[in-house]
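All protein chains of the complex are present and in place, except for one that has been dropped.
Now for chain A:
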Amino acid sequence: MPRHYDLCARVQNGFAARLRRIAVPDTKMNLAISNVLYKEGFIAGVSRGDHVQPDSEYVVTTPDNIATRRLWLELKYNNDEPVLKKMSAVSKPSKKIVMKVEELQNLAAGNRAQFIKGLQPGEIAILTTNYGVLELRDALEKGAGGELLCRAI
């Protein structure tokens, strides 16, 4: 079961290598985080496919083809530069980071919380809450805290 830092590494390296699209393991967590990245405008699209290319038509996931299933993320570049420079994991198996709403408000304001640096202009943080995987400001709107998965800039 690939953890969220696997996705962070793949996305960051894909952008650094100036790839057009990347294939990541097809899991619910990867899909949820990719959706947040898509809504924030870091990637151009998310689609399912096999290990070679995205599917042109819908393909049912069965035990026969599950090993080949991938999520394809279309990467974005602007002005000869990647739109996503860095994506790093915050909560790790060695040290889990769970934050309350007040701490999240501090982070959103650019201040430190729990040894985690505040967000810079243009930076996002993705956390898993009781309402699902959300970006930090969406979680604050819902008044929900949770485990801080990763941050992207």
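By definition in this document, contacts are C-beta pairs under 8 Å (C-beta built on N, C-alpha and C of every residue); 3 or more make two chains touch, one makes a residue touch a chain; residues count from 1.
Going forward, contacts and distances are computed from a predicted model.
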Among "Small ribosomal subunit protein uS5m", "Proteasome subunit beta", "Dynein axonemal intermediate chain 1" or "ALA-interacting subunit", UniProt-listed name of the chain not shown: "Small ribosomal subunit protein uS5m"
From A:D26, A:E40 or A:E74, residue that would touch the chain that is not displayed: A:E40
Touch criterion as defined above, residue of A:S56, A:S94 or A:Q120 at the omitted chain: A:Q120
Sites on chain A contacted by the missing partner chain, in the whole complex: 40-42, 76, 78-79, 81, 83, 120-122
